[in-house]
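First, the structure itself, so that you have it in front of you.
The complex is shown incomplete by one protein chain, all other protein chains being positioned as in the whole.
Showing subunit A:
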Amino acid sequence: MTTRTAADGTALAGVRTDTTVPPERPRSRRRYSADKPQRSTALTVMMVAVLLYFLIPLWWLLVASTKSNADLFSTFGLWFSGTNSLWVNIQAVFTADDGVYLLWLRNSLFYAVVSAVGAAFLATMAGYAFAKYRFPGGNAIFSAILGAVMIPMTALTIPTYLLFANAGLTNTPWAIILPSLVSPFGVYLMRVYAADAVDETLLEAARVDGAGELRIFFGVAFRLLVPGMVTVLLFALVATWNNYFLPLIMLNSPHLYPLTVGLAQWQGAAAAGGGSKALFSSIVTGSFLSIIPLVIAFLFLQRYWQSGLASGAVKG
């Protein structure tokens, strides 16, 4: 197993992919020594103070989205005003510009889900192949993929735009989805993950049983790769959902915008025109609504992405 997964010298950033860790690593939490760690109240208080720094802006966003535009300017930002305008604001968000917000939400969801599923699937197949097969050219291709992790994606965006413009792909959903399918880091992560998660004896057994290689992948290995794949999927989902530069460049029809570009455009309009200040409460409420899906996804899938990261991505 070690020989098959041994990395060549170009492993990303010194992150070694060799599995010198015994395959039967203890899954449960190790105890370093007999003494149980002593919990510290002082340190906890300090960290709760730190936590406030991270949560107060979100608290502000929640509070602000319950305020009318006038109250936004006239009442204290970190506490509610007397009247709750959340429902009015939500209605305003969904009806502004003929309900374009709902379109943006749908676009964001569509781009993110299609890209993430595609990226995770491609990365899982390739990562598994690099981990479990030694084939001519394999190391060279893998090195090229690793090298690409360091290429700034935004540096690629301008030439990609020009190529897409020639092919008539700009201002279509493809312009967002296609570039988001390539996740070199996802391949790297899945290679490390597959090396560990798919036992070689299992593959041999299936081979002896006469199963074809592809059937082994889809029927036997795939199931074992799911936690790692969910990790790649989730991070690809975030990357696409949060992307701003790519859709900003590729799209010019507002009805194709994802939330990020749409909200930024509202903000630009509100900041530029003094008269359109009524938009501020819609921007704030729209921003608040737009972060809810991802926060929920992370909270619900945390078992997956935390174990995926722990067992694959960052093994020393």
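To be clear about the criterion, a residue touches a chain if its C-beta (ideal position, glycine included) is under 8 Å from a C-beta of that chain, and two chains touch if they have at least 3 such contacts; residues count from 1.
Simple rule for what comes next: contacts and distances are computed from a predicted model.
Participant: The hidden chain: which UniProt name fits, "Sugar ABC transporter permease", "Cytochrome c oxidase subunit 1", "Acetyl-CoA C-acetyltransferase" or "Pyruvate dehydrogenase E1 component subunit alpha"?
Facilitator: UniProt protein name of the non-displayed chain: "Sugar ABC transporter permease".
Participant: Touching residues of subunit A against the unshown chain: what are they?
Facilitator: 1, 3-4, 12-16, 21-22, 25-26, 29-34, 37-41, 43-44, 47-48, 50-51, 53-55, 57-58, 60-61, 64, 72-73, 76-78, 122-123, 125-126, 128-130, 133-136, 138, 141, 145, 148, 150-156, 158-163, 178-179, 181-182, 184, 187, 199-201, 203-209, 212-214, 217, 238, 241-242, 244-245, 249, 259-261, 263-264, 267-268, 271-272, 283-284, 287, 290-291, 294-295, 297-299, 302, 306, 309-311, 313-316
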